[in-house]
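Every protein chain but one is kept in place in this view of the complex.
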Amino acid sequence: MRASLALGGALAGLAAGAALLSLVWTPQAVDGIDIAARLRPPGGANLLGTDHFGRDILSMLMVGARTSLAVAVLAVGIGAGLGVPLGLWAAARRGGWADALIGRAADLVFAFPSLVIAILITAVAGPSAVNAILAIGIFNIPVFARVTRGAALALWTQDWVRAARLAGKGDLRISVEHVLPNLASLLIVQGTIQFSLGILAEAGLSYVGLGAQPPTPSWGRMLAEAQTMVALAPHVALMPGLAIMATVLGLNLLGDGLRDRLDPRLRPGAGA
Amino acid sequence: MTLLSLRGLSLRLGGRALVDGLDLEMGPGEVLGLVGESGSGKSLTALAILGLLPPGVARSGEIRLGGERLDSLTETELCARRGRDLSIVFQEPMTALNPMQRIGDQVAEALVIHGTPRAEARRRAADQLARVGLAPDRCPPGRFPHELSGGQRQRVCIAMATALRPRLLIADEPTTALDVTTQAQILDLLGALARDQGMGLLLITHDLAVVAGMTQRVAVMQGGRLVEQAPTRALFGAPAQPYTRALLAASAPAAGRAARAPGAPVLQVAGVVRRYPLPRPHPFAPRPQMVAVAGADFTLHAGESLGLVGESGSGKSTLARAVLGLDAVQAGRVTLQGRPVGPGMDPAPRAGLQAVFQDPYGSFNPRWRVARAVAEPFHLLPRPPEDAETRVADALVAVGLRPEDGSRYIHEFSGGQRQRIAIARALITRPAVIVLDEAVSALDTRVRAQILALLADLQARHGLAYLFVSHDLHVVRAVTDRVLVMQAGRIVEQGPTERVFARPDHPYTRQLIAATPVIPADWLAPARKVPDALP
Partner (left out) sequence: MARSLAVRILALAGSLWAASLIVFAVIEVIPGDPAAFMLGLNATPETVAALRDQLGLTGSLPARYLAWAGGMVTGDFGTSYTYKVPVADLVADRLAVSLPLTVYAMAISTAIALPAGLVAAAARGRAADLAVTGLTQLGVAVPNFWFAMLLVLVFALSLGWFPAGGFPGWEDGVGPALRALTLPALALALPQAAILTRVMRSATLEVLGQDFIRTARAKGLSRARAVWRHGFRNALVPVLTILGLQFAFLLAGAIIIENVFYLPGLGRLIFQAITQRDLIVVESVVMLMVAAVIAVNAAVDLAYALVDPRLRR
């Protein structure tokens, strides 16, 4: 499993590195339209070729990585930031009304796929990258709430939590001192999974025009624009898809690797 | 003529020998006890005989059943013998049955696999269930496992294992997961089946008292090796090996505690009732209530050990939680030195009431160092004491550990050491009362004896009062001054321990005591030296 950790880290690191690098440097300008240079095959000055406006695909991918990663990171942040406390609260009040309410609400939000949330938001506020973040983020909240609650419930039955109550500690303090640290590895793993799902969802949303708007480059919209010329210049459609796949694959491998590494059953006392 | 013979059986996982050169023989119809502590290799030996070793375990040596080499059979040939010539009953009846299949079908399957036509198998399965005490009018074959109690499920497992009248039945800790009265019934059933069918029974257990009443011969294992084997009576009377002697000493009925004058009352429990709301049967029905404790009254005195015994579901653990103030009571009150105990109680009196729990592995946050865990109850004080570090070190020394153990993590310690640390944590605030909730139940016999000795020593030095909650009558008899017997949420009997055990008043107490397996006192060699409490 060391291999999956290394490969995953390398692929995800490549995407993150490209996004960061694009802040200061890209091989070519991404806003330069040069119809004469359109649909060039890979090679030469354009390592991955050019698109139908003659823009350098590699540069577009680097800038697009920024959009994808930023949307996915913020969406995970929203989901974990709200979902984890809700899950901890539900577990601390297991069986009570707060638990029941959070559970019901989570069920309800699960009935709204992130695409449907995006449709609703777009319908009333118009499309934008912020909508994509909100839509994916809202969908992530019940995911984190459920995962947290489920694992925290098991921890609440542990004798060490009873010992903490005998030491006079309240629900909040126990949740923070005893429960959360023991959920850390689980939440890191879930975070990478939701991160990769967020990248897929962002790509889907911008593909159908509900995500980042022009002129911001994004992987999903590159695919949407490439669709009509799939037969003519397959590389224009191939490259963004490969970028998405490599990033998502990398994050998933990273998650698997972390799971094996952080699993307390395999490594007692991990995180020491 | 031997039924089962093991020659030089060795089992290895990686480079480690789990079972090392085991030689064992059993005659037809013999009841042989195989005794050992956890990790002695006794359960793996059973799986090796059946050819069901977990992946990765390498086997060498010879296994013969009725002269036939089992170890050289192919998997298909072994399948034809399993369930027909040799069978097994496992420890955990709650998980040993397929939750999705009716019990009658699960018994019938054992017959169908070995060639009985389906209709006949079904009929014979019903007969077989009736034979193990599951009469069709009270527990029909159409039931699913979750509708049965643990004892009933174990009966289904026995019915399944003996449906084809095998020559050898292996019972691997068949009663360890069961209550004492159920244990007695299951042991009786196994004994009767072995006798009636002329079946050899290999009874694997950690409990010497169980083999005392059941077996003709006993073999003792330690660390994968056979330490000693002898006819049961002879082994108990004159154990040849030090290990066997230590085991016997630790599990023998102790003489009980010397009577002492009771101190002042410290903990008073008056009319305590614990009720749980159950799920509503339909959305508009009132929530039904489960009464777990129906009015408990008792007093605990300074320096006293009070036993609280009962079977699972008797409400003793619920009562213990209420006494600790972890759960709110629905009626009655608990007071510690005159001050009320409950979930919202003040920190200061809370420091006078601490606990040690059952599971040595679940008692500590795995991410905390030992010193931090032991110091956790200081949270009860307005501010941490200035000599906190010294007090943690002292507490560790008091329980037989070293001060420097405080900087280690909990996974570096054995089960017995962890219970010592749990005791240190309970002692740190110098409480008046410690509730010991099945605190030695998860420990092996010899380690248990050491922890009990430590507890007695600490009590004598600090004048602690113990509420000793346990299902194990042996232990309660040995270490308590008075005892409470709980059944179905009520305390049915209480009194001085020796009186209750010698002359029980309540029929349920009598039933409990009668069901508890004991090593007959006259079997044991007299004047044995009890080994030192600490290693």
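Observations on the model:
We just call them A and B in the order they show up, numbering each chain from 1.
Please note the rule applied: contacts are C-beta pairs under 8 Å (C-beta built on N, C-alpha and C of every residue); 3 or more make two chains touch, one makes a residue touch a chain.
Values in this document were obtained by computation on a predicted structure and should not be read as measured data.
In the complete assembly, the contact with the undisplayed chain comes from B:His114, out of B:Arg12, B:Arg59 or B:His114.
The hidden chain makes contact, of the residues B:Leu18, B:Ala48, B:Ala126 or B:Ala161, with B:Ala161. Residue B:Leu50 is the one among B:Leu50, B:Val132, B:Leu473 or B:Ile519 that touches the chain missing from this view. For the chain left out of this panel, the touching residue among A:Leu153, A:Leu200 or A:Leu262 is A:Leu200. Contact with the omitted chain, checked across B:Gly15, B:Pro99 or B:Gly344, is made by B:Pro99. Not every partner is drawn; the one left out touches chain A at residues 104, 107-108, 110-116, 119-125, 196, 200, 203-204, 207-209, 220, 223, 226-227, 230-231, 234, 237, 240-241, 244-246, 248-249, 252-253.
Although one chain is not displayed, its contacts with chain B can still be listed: residues 50, 52, 75-76, 79-84, 87-88, 90, 92, 95-101, 109-110, 113-114, 144, 146, 157, 160-161, 281-283.
One rule holds in what follows: only the chains that are shown with their structure count from here on.
Across the complex, chain A is touched by residues 324, 326, 347, 350-351, 353-355, 357-359, 362-367, 373, 376-380, 409-412, 422, 425 of chain B.
Against chain B, in their complex, chain A makes its touches with residues 158-160, 162-169, 178, 181-182, 264, 268-269, 271-272.
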